[in-house]
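Reviewing the structure listed below.
Every protein chain except one is present and positioned as in the full complex.
Should a chain be cited, it is by its letter among A and B, assigned in written order, with residues numbered from 1 in that chain.
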Amino acid sequence: MSVVNVPLKDGTRAVSRAALDSAAEARMFRRPSEWRIFWEAFSRDRLALAAALVIALVCLAAVLAPLLSPYDPTVGDNDLRLAPIGTPGHLLGLDGQGRDILSRLLWGGQVSLAIALLPVTVASVISVVLGLVAGFFGGKVDMIIMRTLDVFFAFPAVLLAVAIAGVLGPGMLNVMLSITIVLIPYISRVAYMATVTVKSELFVDQARVSGARPRQILLHHILPNTLSPVIVYGSTLVGIMIVLGAGLSFLGLGITPPRPDWGIMCSDGRNFLSVAPHVSAVPGIVLILVAMSFNIVGDGLRDALDPKLRK
Amino acid sequence: MLRYLVYRVASIVPVLLGVSIVVFLMMKLVPGDPAEAILGPAASTEKIEMLRRSLGLDRPFHVQYFRWLWKVLQGDFGMSIAVNVPVATLVWPKFWNTILLTLGSLVICVLVGLGVGVVSGTRQYSWFDRISMSLTLVVANTPAFWLGLILMVVFALRLGWFPATGMYSMRAAEPTVSDLLHHMVLPAVTTAAVSAAIIARLVRSSFLDVIRKHYITALRAKGLSERDIVLRHGMKNAMPPIINIVGLQVGYLMGGALFTEVVFSWPGIGLQIYSSIVARDLPVVQAAVLVTTFVFVLVNLGTDVVVAALDPRIRRA
Partner (left out) sequence: MGEALLEVDDLHTHFHLKKKTVRAVNGVSFAVRRGEIVGIAGESGAGKSVACLSILRLIPNPGRIERGRILFSGEDVLTKSERQMRELRGQTISMVFEDPLNSLDPAFTVGALIGEALILHKGLSRRDARAKAGELLRLVGIPDPDRRLDNYPHELSGGMQQRVMIAIALSCDPALLIADNPTTALDVTIQIQILDLVKHLRDRLGMGVLWITHDLGVVAKLCDRVVIMYAGEVMEQGDVYSVLKRPRHPYTRRLIDALPKLGRPDQRLMPIEGRPPDPAHLPVGCPFAPRCQKARVECEASAVPLIETGDGRAVRCLFPED
């Protein structure tokens, strides 16, 4: 049948469907790479893209703090203490000790971001291993690992983080260790569920179709499928940990002064709330913005990786 | 149902045991020697040895653990290092103050969360939905301690509508309920805010899921009004995940109350934990964490049971 231009009910015209030749049909069905699919889906979500940009800019600013920061964040100008936002030369004002807030924000970003990113990353690696082992081997191993994690699940997360950090003592390493410990049960559970799901699908296929395969190859299949939910969950967790990390610093359980971080900056401003609320308010706003961005990116990743929503 | 109840209750015993082990071990993690910490760096080695023996620190770990556990089960949490009174007398009254605050927060966060969530969920894409979803996104990512500070600045310091700190007015002759409530507003709102936002988003998505289900169309085909469908069928089906999350939020509320108590100087167990950590008074920290976690486990048990009562499919599993 020849190609015919057929009139459609809505006034346009189109090629008659049965006229498509096999080459065109084949072109319609060739699959682009996984990365391409993911990127197309993710970039369709404008909000997620904007949030990702915000995160990139903030991280860049924090990393480049030594270059970008107009002043030394630990040195104070006695005359300009508590100067408000918009004071000439100090865009975001100064704190109770006369230190420039913008500079402290930039330098503080290094700590606040690190407190969130490092523990989530380390905990994710450990959790993926735990989840894979427990989910794949099942039986006694599964029980031991998951029951132990259940005990940690029994604690309210914030309480556990505060208790561990408190018991270990102040210091950035201790805060990160505390957060890592608190995160492991949560991420492990996500990894475990993903492993169990994939394992139940694969086993049926493997057993029937090709017989036993080396465990290495199975890990090749299970691992990627476990990674995506962990990555999605991890991105959302980073946002939450930025807030929790700041909370621990606020309580004095985090890094020691004079190094700034966003949580300590809020705590510093407590004494001046009535006269100079901007000292506490500004770092909080930054916290909200960054945490929100990670939250949005996490949602965006989830939607982009969900096979049901792909075209 | 009964079988599920028994099974669920029995399963918390090993968990609680594990929790006690973790709490015990946590205290052992502390750098430095406890006897030295109590007596101070100037004490002689003999005195330290004597104290260690009397505290039972020279015994093997598991013996120490069981001695400690036995005492705890009898309500003896040891002596506070900082204040030299039994830990129990410090912990219990504060515990009830935190329960009060948590209850107040729970009421706010469930009412607001449910209300906003149901309205948004049943009116997707309306202006209410869009505004509430943007607002909840911001609030869900707001640090509780910061929100407390801001609310304090605006409503207590600037506007003077509410007191800035404490549970009761210092000047009042005796505590009254209205005084208590007046003091509770800001801390409760602060503690509830993040959870309310999370619950609102969850209720909304839970409702959206349910409304799309096929049995809803079937119910409309029966001639039921939208109101009946939402209130009777929608609620019953949307509830289990919501109740699950509300239960989890209680845990968050108890943890988040810590920040609120510190900001508003609310004399609860969170503030106690904080000051004890600062004072390195570890027996108090240990007891407070143990008690709070115990309650959290019980609350989770309660939520699981309620969810199973509502969703018949879970009981079978």
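Quick notes on this one:
As a working rule, a residue touches a chain if its C-beta (ideal position, glycine included) is under 8 Å from a C-beta of that chain, and two chains touch if they have at least 3 such contacts.
A quick note: this is a predicted structure, and the numbers were derived from the prediction, not measured.
Note on the undisplayed chain: of the listed residues B:S11, B:S54, B:T176 or B:T217, the one touching it is B:T217.
The chain not shown here is touched by just one of B:R8, B:H182, B:H233 or B:R280, and that residue is B:H233. Touching the missing chain, out of B:L16, B:L114, B:L180 or B:L310, is residue B:L310. Residues of chain B in contact with the chain left out of this view: 213-215, 217-225, 228, 233, 236-237, 310-313.
Criterion: only the chains that are shown with their structure count from here on.
Residue ranges on chain B touching chain A, taken from their complex, read 14-16, 18-19, 21-22, 26-27, 29-31, 137-138, 140-146, 149-150, 152-153, 157-158, 251-252, 254-256, 258-259, 262-263, 273-274, 277-278, 282, 285, 289, 292-293, 296-297, 300.
Chain A meets chain B in the complex at residues 147-148, 150-152, 154-160, 162-164, 166-169, 239, 243, 246-247, 250-253, 263, 266, 269-270, 273-274, 277, 280-281, 284, 287-288, 291-292, 295-296.
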